[in-house]
Every structure is written in structure tokens, then in C-alpha cells.
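What you see is the complex with one protein chain gone and the rest in place.
So that you can tell them apart, the chains are marked A, B, C and D in the order they are listed, and the count of residues begins at 1 in each.
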Amino acid sequence: MMILQVKGVSKRFGGLQALSNVTVDVPPGQILGLIGPNGAGKTTLFNVINGVYKPEEGEVIFKGKNVVGKKPYRLAHMGLSRTHQIVRPLKDLTVRENVMVGACFGSQNLSLGKAARIADEVLEFVRLRERANQLAGSLNVGQKKRLEMARSLAARPNLLLLDEVLAGLNPTEIAQMVEIVKEIRTRNTTIIMIEHVMHAVMKVSDQMLVLDFGKPIAYGTPSEIANNPKVIEAYLGDSSLADQFNAELAAKSAATAE
Amino acid sequence: MDFFAFLIDGLLIGFVYGIAAMGLTLIWGVMNVINLSHGAIITLGMFGVYLAFAELGLHPYLGIVLVGMAGLLTGMVIYAVAIHRVINAPHLSTLLATFAVNMIIIGIGTAYFTTNARNVDFSLGSVKAGPVNIQVTRLVAAAFSVAVTGSLYFFLYRTKYGKYIRAVSNNREAAELMGIPSAFILALSFGLGTMLAGIAGGMIATFFPFTILSGGTYEVKSFVIGVLGGIGNPLGALIGGILLGIFEGVMPYFTETSWVPVFEFGLFVAILLFRPQGLLGAKK
Amino acid sequence: MTTQGTDAKPQNELLNTLLDNFKIWTKKLSHPGLWITIVGVFILGYLPIADQSPEAAFANATARESTFTILMSIVLVSSLNILLGYTGYVSFGHIVFYGLGGYVGLYTIIEHQWPLWKAMAAGGAAAGVLALVLGSAILRLRGAYFALATIGINEAMRAFVSNYDPFGGAVGLSIHFRVYRETYGSYQDAFLVMYKAMLGLAIAAVVLSYLVKSSKFGLGLMAIREDEDASDIMGVIPYRSKIIAYMLSAILPGMVGVVFFFKASTIEPAAAFKLHTSIEWLVMIMLGGFGTIMGPVLGAYGYQNLRTILLTSEFFKNIQLAVAGLMLLGIILFIPAGLIGWLRRHISFTRRVLT
Amino acid sequence: TFPAKTHAQSERTITIGFTASQTGKYNVESTRQINGINLWIEQINGAGGITLSNGTVLKFETKFYDDESSTDRVQELYTRLVTQDGADFLISPYSSGLTDASALIAEQYGVVMLTAGAASDSTYQKGFTLVYQTYTPASRYLTGAVDLLAATDPDASRIAIVHENDKFSTDVANALNSYAEDLGYEIVLFEGYDSGTTDFAPFINKIEAADPDAILGGGHFQDGSTFARQLYEKDAGANMIALLVAPPEPTFAELGDAALGVVGPSQWEPLAQIDASKAEELGIEFYGPSSQEFTAAYMEMYDEEPSYHAAGGYMAGLLIQKAIEDADSTDTDDVAEALDNLDILTFFGRNSFDTSDDNHGLQVGHSMMYVQWQADGDELVKQIVFPFEAASAETVYPIGSE
Partner (left out) sequence: MAILEVRDLASGYGEVQILWGATLSMEKGQLTSLVGANGAGKTTLLKTVMGVVKPREGSVWFDGRNVSSLSAHKKAEIGLVLVPEGRQLFTDMTIEENLEMGAAPKRAKSKFNANLERVYVMFPRLKERRLQRAGTLSGGEQQMLAVARGLMSDPIVLMVDEMSLGLAPVLVLELFKILRQLKDEGLTLLLVEQNVQMALAVSDYAYVLSHGKVDLHGHSKDLVHDDHVRSAYLGM
């Protein structure tokens, strides 16, 4: 049984075909990496899955039910959580309260007291515990990203959609976040993860889906994807070129430094 | 009853409604400030023209030009004193700041002018068009409204200042970072809105008697018009004003006059519900 | 999260839940801010009626009247704060509930000789129903558009009532003096009843706004205030929550309308649906501190006292409006977060006490 | 009263309390009213006050607050006047709505209240016992205009009644409607307009279509003058126009030609010749200054012609004065009794009150005058045209025929 099936989904904005005929199955417990060039339609796919946009065509089947046309809150109650690429903290609430909203209104429908406990646990988990009483608006970008994460985790989702949670973190912090993601997966939460930080997403994904101009151009394991010429051309860039570029730069800086 | 007469009268007053609303929707659309001193400023415009006419003996239309210039300055001063400090605070703060300005203007105005009605005893006669008797002052006002709308439109959409105004309204900090003097632009926008309100008041004064409290009516109408035409769009305000004028003019043909506001505001709410972006579908 | 074992025993879960609930309620009800506010309002309201001897009653009459005005504002403003402060929706035309309540109440008193409490219930219910009906329509609007719709509704209602004969049309409704004597003995006694009703409503409003704020429902409202779409995605049901908040904020004002117009003995459309008054309510909320429990109370107290001073001072009464405007402007410019916000920011120990 | 009290030549200050609409829509009328009251205070104190038979000399002072033309605080302010400022007598606020609310306070604390500007009859049908009306009530505001029409033009048969949709004007219009119908007139249009109305064009189109001989109605000053100006500019074409409140105000003349021929009901006019000789005809007492004396004194103090609101304010004071004298006491019951029994002629006209339970305090003695703006060379002058015995000029009829 798949936890999520996307079947032939298409979504248009005016003249722009943001998604065309996207199909993908996600089995429970898996981490699906979703990559693709900027504007490929990744975020739009998330928005279709959780009910923010209604697709013109296709079905989204979550836990066996077609959820097209359902409101986002219905999906949240069914156990779907997401983070936002462009963070959306509830600015005038404290960090803890932000997370409590996730816990209270998510799949578990918790009482305030329980939610507060869960919030503290989750904040600990994403290393924001000491900021719990601060207003969410005063966090910096990286912290806000972790807050997004905490909020959606607190809902105890069955399916978690992560939209570029690694962006804006430095390599050390990325490594920590990757650990967190892995940890979540051990707790039976299925994850779809949009990411541009390749080495990280390659490390954690079971399968990867690549979108380009709204169309799926490749699907497979990370190593298959990494070597897929179509993907390299559209998205990763010529890796030999990258190496060459780096070397050239290094040489150049060495030269000017003399 | 001649339906045509109702229609023409409504149409003509609609132009004035339009220009009265323009200042409000400009400030609102551009600065995201709901200006509760709008009505009071319209009244100041009326008194400006009245005083120029009664005390200085100036022609009312000259008075309107002076009022417009004074309005621009007054608006910029009001902005600097009362609004700039809270422009980044939650939007209720600016609402209340303008409400306070309203209280100050009305308070001083009442103490000084009383609520006695004033009248600019000025007429350009009227022309007969079939069954309809049209005052020339209203025709002039209509033409003037069109001209003002045109120039404002040009200013907002064709000059760099207009674009700056829209940029500042959209993202103040970014505008500042791009080298746009946001404080000045905001003051200018408020000044423009005030100028328009003053001009509208001045025009109204050429054909209606008024008191220090008269602006309130136009303020509420301006809200309605803003919604009809879409907020922040001068052409929308003019068309919204005309629609409202026609509605008010024509409704009494069909029903008792005292029921007109019921339909007027009922329709207003209905439009809000079904076309919140305005009948003209202005920008979101 | 990591320690949250899935293998925890069900009894433990139950126990935990009970314990949680108990903790929450004790914590909720022992918040000093709540009690300070309730006791404050009670003392404020009780002082002018403490001594019922005729001399004291006479001497305190003015205090009773001005306290009545303050209590009334506390109810109105605390209620509006549920919508404005928690949910973030600005209702300019909130007075429509007060006016409608007043009309329904006076109508039942005059036509059906209902006692005050029953009329209050009717006024509150009418306001609640109106909020439900209107809310389901206009709460689909956001931000300024909602605010405008509330103005439209108030104006439409005013115009409608001016033409509606059962409510006396433009002439309004008026209560015969005998009603007070026959039902309550004298107007004084009737007033005392109204006064106590208003005190009760004020305390009810404080408790209601506290309970809402400290509940899960309230948390949902505040999430809506901050970002409606994001809260939707997190599972808050915005539409339903907003309607409930709108109703909660309408019922008490409906009841206040009944009491006030019963006290005045007369109601006319222009007085019942005066837009300007609605805006004054916003002013009071902002003065005290928006989204807080004490803010509206302090705001109402401060604002109405200030108005009394200005209205009655020999020096200012000519230009009291302008002076009030100047003071308001000063406050907005220099303490934009309201009194409570300012205190919480500048005097740290108040953060625990003020709410 | 005990004789023991008489030996002390004590002086007492009597406080007259009221609220005024210093801000808000009733500001003009209310300000004039205060002017009238202040003139009265000045005159009576100047004349040495009132000396009671027990030797007490009464001096007068006022105490007033701004009610902002709103019911919100009017009860609070009247309570303050009575319980803190020790007001001995009250004068009502302007307008019936505010008066209804404040009358409860007067009644509750047993203080006599004279009303001015509270014209609606309903106020006096609410069971008050201490509230007395200075003005002719709303029900008789415009009935005289119909009489005037009947007398000037027997052929006229069609009347349009258009009124502001508020309490006072609606009361007037309703009474007018039944009065005119009883006289056999056809009411071709009966409609209200919203209080904020500024554009009467659609309304006037409707009137024109109804083709009335006379247009009667109006509301308050602002809408009345706007209406008059637009009637003129649109050349509405009725033979007679009579509007409430606005025409008697001196500033109505600012309308220029649009004011010409407009008739308005007035409680009192400076031109009115009311003096002792008239009282003799009626067989009642004449009290206070003559019309000319009042006008002169007022003009000296304020440098403007008194309007009927000013006279009304003065009159309210004068009635208190007369009642105290008659009662020889300031005690509420005594003064109330004196007022109940009062029937006098003053510069303002005749004054007496209904004493029945149903209408206690309603003014029954006084009646309206009707003024019309007429041209006198380049000047606009306000003439009294009805009742004929008080008239200072002939009615110009049809309007514009001059």
C-alpha cells in the first residue's frame, strides 16, 4: 500500500504549465528526494498535494483516499505536514506557541497541555529549546527553518513534506539537519524532501524524482539519478566543468595572493 | 417621471464622488493606510474655497487650485507629524493616528467655525438638455474630475515617482535599499491623497452648502467607491464613483428614497463578497 | 519526541491526560493577571454602590454613572478584542451588534413587557445570530475588505431600521417612565439593577476573553491572526474559528446595547448605529494593548476617564475634541504597543503578572 | 416657612444646569441656546436677582458640559450636574433623543427641567412630571404652513411632503400629513431622505414628477439649506416651499437668490410685535421684556441678530424665573405647581403647559410663526408672513413672483 500516490497531476498558472502529468508513488517509510531546476514545479507539487492548489487534472491519493479538492486543514488532520520554502513563522507568537499550533491542530488533535510537552520535546530535537519563549519573529533565517521543521514534526505526521529545509545552513549545520531527518524516518514518518543541496539529499533519499519544466524527467535511486545524463544537463551541471571551475578559481586566488 | 433625468443627475454627481474617493484609495492602496481623516480633509477643502471666496473674493476655481497646493503641503506635514513614526507599526496604529488627526481638525474646526452651514454663493447658471436641467458647475466639476484622474494616472503609471510610490508601498525596506527615499515618497503620497481630498471638497463647495461635519458622508461613500473600483487605482475610483452616483440617482426612480442607503450598502457588501477585487478587477 | 515511547501503557496515557488537564486548569485559573483584572473590575464597580444609604447613594451618583460608562466600555472592548486582538480581524462596524441588541431588547420590553434579563438574553441572542449569518458571508473576506464590509453592514442596518416600522422607523422606540416604577419600584432601583447587570457583564467579558485566549481555540485564533494560510496548512480551520470568534465578540455587545438603551429609555437609529463609536472602541483597545486581557480593561478605563475630564473641565470643554485628538496622537506615536505592551517591554517583572 | 428664617437677609445662588452640544451636529442650535440663557442670567443678576418674601435673594449662575450631540454620556453629565454641581434647575439638551435620556435624571432626582429644542411630542407622553416644554411641539411645526397655503391659494390642492429621516422631522411630517389630509389636500409625495443626504437631485426629479403646489418638510439646517439651493437651481417649480429649521436662521441668507421665497416655521422672530398690549387683548399677564427689548439686548451682547434658538434659551430661563416668583420658593414641588398653573404672554409668545397625565408638560400656549425670505432691493430680508395678525409683510406667492 502506498501512503501517497500522485496520478497524472497537471497544474497551470495562466499560460504557464507548472506541472504536467506528474505521477509518482511513495511507499510508507520512504524518503523521496525531489529535485529539479528553479521553477521546475517542485513547490507547486507540494501545494497540490496538501490542497493549497487544486490541479486541473489528475488525482492525489493520500492513505487510500483521493484528496483533490480537500482543504489543507483536512489534510493536516489526516496526517500530512509540510514546511515552507519561504518561511512563515507566526511572528507575534513565541517559538513554543508556534510549535504548539502544529501539535494541537495536527493529526493528533492534542490538548494544550500535551501540546506544550510535545513542543518542548520537538524544540529540543531541533535545537531551539533555549529560544522557546522568544517571539518567532526575532529568529534568524536558519532558526526559522528549524522552527518550520519543529512545527510540522509536532503534528506527528504520517507524511512530511520538507521544502528546502537545508537552504541557508552551513555544511556543519546541514550535517546536523540530515541526522534529524534520518531520525524522523526511523519513526515511521514518510518524507518527501525538496532540496538543492545535492550531497545531502543524495545521502538520505531512498528514491529521487527529478522535475524539469513541470515534467518528471527521471526517477530512481540517488546513484542512478546522479549519473543520468538528462539530470546532469538540466540540473546538476557538468560536474567535470564544476571541478575545473573550482580548480581554476583556486589557482587564480593563489596567484593574486602572491 | 423621466428616467433620463435621474440618470444624468446621478452621473454628474458620480464624477465628484469619484474624485472624493480617489485620495482615500490612493493613500490606502499605496501606503496601506486607511485614512480616517479623509472626511475632515475634504471639509478643509470646502472651507478653503469658501474662505478664499468669501474673505478674499477669489474665484472659486482659483480657490480650488490654491486649495490643491495647500493640500499637498498639509498632507506632507500631517504625514511627517502624525504618521511617519507609526508607518511600520501594525496597521491599526496608522488608522488611529489618522483618526486622531480627524479629531483634531474637527475639534478645532467646530470651535472656530461652529457647525453652521456655509455656502459659496456662486453659480454658472444651468443648461437645459431636453427634460434635464443641468448646473454648469456640475459639468465643470465632472470635466475637472476627468482631468485630475488623467493626470494622476499618468503620474502613477508613467513617471518614475509613480513607480517609486508603488515600490515603497510594496516593500519599504527594499525600496530604501534600492536608493529610493522612502520617507519622502510616503510623505508625497500622503500629500497627493490629501491634495485630491482637498480638491474634491473645493469642488463640492461650489454647488452644495456644507458644514464642518460634511466630509464624513463623503468618507463613507469613498470606502464604498474604493471597493467598487478597486483600491489604489485612480481610474477605478472615478468609475466606482460614477457607478455609485448613478445608483444613487436612479434608485429613487424605483423605490422610496429612504430605502436607497439600504440597497446601497447591501449591494456594497454583496460586491465585496463576490468581487472583493472590485468590479473592475484591479490588482490584488 | 525521542523519549515519547510508542509502547507506553494506555493507563499511563489516560493518567497523563488527566494530569495534564488538571495542570492546565490550575495553571490557567491561577494566573495572577486574570485575578488582578477580575478583582480590579469588581472593586471599580463595587465602590460606587457599596454604601446604599440615601446620602451616600446621592453623593456617589456621579461616580456610579461614570463607572457605568467604563464598565460598559470594558464589556464592549473586551469582546471586540476577541475578534480584533486575537483573530486580527478589524471590525469597524461592531456597533451593529450593540445597536441591534438595543433594538431587540427595547422591543421586547415595550411590546412584550419582558424583564431586563430576558430582554438582555434576547438582545445577546439576536446579536449572536446576526454574527453567525453575517460572519458566514463576510468572514470569507480578509483584512481591509472585511473591515469595510462591517462598515457597509452597519450602515445598511441603520438605514434599514430607519425604515422598519416595528422598530419605530426613524422615530425609534421609547420606554414610558412608568415601566421603571412598576417593575423596579423607582428609576433609581432600576438603575441599580442595570448597574449590577453591567458589572456582571464586565466580569463575564474579562473571564470570557481570558478563557478564549488561554484555550486551544484561542491559540488557533492567534495563529490565524499571524498567518491565516499557514495556520490552515497546520490544521486550524480558519473559517469556522473565525465565525465562532465573531459570535463570541458579538453576544455581549448585544446585551450591553439592551442595558444601555433601557437606561436611556429611548433608541433611535442614529444613536444605535453610530459608526464613530465603533472607532472609539478600537482606540480603547489600542490604548490598553491589543490582544491582551488587561489591555482593553485599562484602555476603557483610561480613555473614558480622560474623556470625562476633558468634557467637564472648564478649560477644555470648548476644544475638548481637539485636545483628546492630540493626546490620542501622542499616545499612539509614543507608546504604540499600548499600555500593557509598554509595561511588559519596559518593566520586566510585569511580564509574569500582566496578561 | 417659618418666620424665623426671614430675618436673615441671606443670598443664595441658584445653579441652572444643562448640557450643550459644543461639538457634533447640533452645535449651532445649541450655541445660540446658550447665548440666550447667558443673556437671561446676566439680566436677572443685573436686576438684583429674585427676592423671596422671606428676604432671601436669589442669584443665578449656569453650569454646563459638552454632550457632543450624543446620548452616550448625557445621563452621566446630568447626574453630575444634579448631584455634584448642585443644579437647582435644569434645561434640556438640544434634540428630543438627548432630552428623553436626560429627563429621566431630572425626574429621578426631583429637579424641574425646562426643555428647549426638544420638540417631539412623545417626550411629554412618557409620564414625566417635572419636564416642561418651551417650544411649540413638533406636531404643530408645519401645520400653520398648510393654513397659510389654504389662505393664500384656495385652488392649491397638491402637497409634497419630504422630510429628513430622523425622529424630529418624521414626527413633524407625520403630523403634517394627517393635518393636510384632513383639510382635503392630496399628498402627492410623502418620503424621507437619509440624514447625510447632500445630493437631492433624484429627489427633486421625483418631486417635479409629482407636480405639487407646495413642498413641505425638510429636517435640519444643513440638509435644509442644501435642499433649498438645489430646488432653486433645478427650478423645481412648486408655488410654495416651506422647510424646517433652516429658513429662520439668519445664515440662511448666504444662499442668496436660492433663499428667496422660502418659508420656514419659527418659534419666534425679532420682528414679532409682542408686548403688554397684546396680553391685555388675551386677558393674561405679560411678563419679561418686550420683543424689541430682548432683541436689542441680545444684539448688544453678541453683535448678531437673535435666532429663535437664542430666544428659546432665554425663554427657558425666564420661565424658571417666573415660576420661582409665583411659587415664592425654589422648592421643586412649589415651582412645578407654579409652572402647571402658568399662563402668560412673554416676548416669545404665549406659554402654558398641558397638565394632564398623558401629556404633562407639553406646550399648549405657544404657536409658530412663519417667515419668508423676501427681496428688499439688493438685500434679502426675513419677513413674518403668518399668522396674519403678526405678519410684517405679505406672502410672496407663488414663489419667485416678486
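As a working rule, a residue touches a chain if its C-beta (ideal position, glycine included) is under 8 Å from a C-beta of that chain, and two chains touch if they have at least 3 such contacts.
None of the values given here were measured: they were computed from a predicted structure.
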Where does the absent chain make contact, in terms of the chains shown? A, B
Of B:93, B:116 or B:182, the residue touching the omitted chain is B:182
Per the definition of touch given earlier, which of A:19, A:110 or A:169 contacts the omitted chain? A:169
Note that subunit A touches the chain not displayed via residues 13, 35-40, 42-44, 85-86, 138, 140-143, 164, 167-175, 196, 198, 234-237, 241-242, 245-246, 249-250, 253-254, 256-257
Where subunit B meets the left-out chain, the residues are 160, 163-164, 166-167, 170-171, 173-182, 283-284
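Here is the rule we use: only the chains that are shown with their structure count from here on.
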Measuring from the mean C-alpha position of subunit A to the mean C-alpha position of subunit C, what distance in angstrom results? 43
Averaging over Cα atoms per chain, report the distance between subunit B and subunit D in Å. 37
In subunit C, the residues touching two or more other chains are 159, 162-163, 170, 318, 320-321
Multi-partner residues of subunit D (each touching 2 or more other chains): 22-23, 165, 192, 194
Mind listing each pair of touching chains for me? A-C, B-C, B-D, C-D
Subunit C residues within the subunit A interface of the complex: 1-4, 16-17, 20-21, 23-24, 214-216, 219-220, 222-223, 225-227, 229-238, 291
Name, in rising order, each residue of subunit A that touches subunit C in their complex. 50, 52, 71-73, 76-77, 81-82, 84, 88-93, 97, 100-102, 104-107, 111-115, 117-118, 121-122, 124-125, 151-153, 155, 183, 187
Under the touch definition given earlier, write down the residues of subunit C that touch subunit D in their complex. 58-59, 61-62, 64-66, 68-69, 159, 162-163, 169-172, 174-178, 180, 186-188, 191, 263-266, 268, 270-271, 274, 277, 307-308, 311-312, 317-318, 320-321
